[in-house]
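Every protein chain except one is present and positioned as in the full complex.
Right after this comes chain A.
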Amino acid sequence: MDNTTPTTTTNVENSTPIKKKSGGKLCELCNVARPVLKRPKTGQMICKECFYTVFEDEIHHTIVSNNLFKRGDRVAIGASGGKDSTVLAEVMTLLNKKYDYGLDLFLLSIDEGITGYRDDSLETVKRNQQQYQIPLKILSYKELYNWTMDEIVKEIGLKGNCTFCGVFRRQALDRGAVILKANKIVTGHNADDIAETVLMNLLRGDIPRLQRCVNIVTGSEGALPRSKPFKYTYQKEIVMYAYFKKLDYFSTECIYAPNAYRGHARDFLKDLEAIRPSVIIDIIHSAENFHFREENKMPVQRNCIQCGYICSNDVCMACDLLKNLNSGLAKVKLSINLKRKDKDNNNNNNSNNNNTTLSNQLVIEQK
């Protein structure tokens, strides 16, 4: 397995999965309790208590070995009410206490304005706020962009709507974090999500994104740094953790999201995983070790001349999309200005236009 970023604190990576029935068998870690789970990463059969321990310790290890946080950081947890972010809120709260990280944690939810989907899941986030006793900020597309997704879909239909949502959400998280005076954002993207994204970028030949999609921290070039503490955590274990701990999460697919391409990548990955469970971590490991030629350097980042958001063109994607939506209408002023760099500093970058298409821009953060 991976030498530079170990994914587990237990020393079992090289053991071959054991294929025996568990009838009467005991947990391979404590040799006391009944196993409840076969770990996809290692094939180990472990009991509930040992599972909690290794699950949490591995995430702690990922956090520490990648220096994701410093004492005193104000960390906004992107919270959708779904399984990943609910488990993330639980584990971040727990590790912050257990290992005394010294972090101020916040829940940050984006309300896209999707009736019957986001309004329900936000109720889950509100219950999480009570449970974990950490402040919650809900920021809506309506207040940021003056459009709800319901209105956008009414306007443009079901083609390209996910593009709007993806671009808007990414920015909205940054803007919400600024409101919370947070200096970092964490999201619940897990190993399965990242492996899917690697496959999609590979299949599309999107070299810049293929290059950065396995980074555990992104955005540190100018926007707030965003990290993925679940980068090496299997979806199966996240769902099992939520199930055994009886965590309260919301699971309904977005009513507007066919996202067919990712769906195919996901099905393909799940088929492979059924045959060879390590495939997910193996894909991530492969992508971490790709070497790219110099000319494939990422586009230079600068600030949107309209709203100040970090981007790689004169105008950011959100402003561009909004212009189309509002064509003829008054320009929507974004309420928060991110740290605006001196425009002159960026003039020398203006020749560096990237012509990536809209849909390609989105692969990294959606799931």
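Observations on the structure shown:
We take it that contacts are C-beta pairs under 8 Å (C-beta built on N, C-alpha and C of every residue); 3 or more make two chains touch, one makes a residue touch a chain; residues count from 1.
By our rule, contacts and distances are computed from a predicted model.
Think of the chain that is not pictured: of "RNA polymerase I-specific transcription initiation factor RRN3", "Ribosomal RNA-processing protein 40", "Ubiquitin-related modifier 1 homolog" or "Dynactin subunit 6", UniProt labels it "Ubiquitin-related modifier 1 homolog".
Among A:235, A:278 or A:306, only A:235 touches the chain left out of the display. Touching the chain that is not shown, out of A:31, A:115, A:251 or A:289: A:251 (per the contact rule at the top). Touch with the chain that is not drawn comes from one residue among A:58, A:84 or A:174, which is A:84. Residues of chain A that touch the chain left out of the display are 21-23, 25, 34-38, 45, 80, 82-85, 188-190, 192-193, 235-236, 238-240, 243, 251-254, 257, 266-267, 270-271, 273-274, 367.
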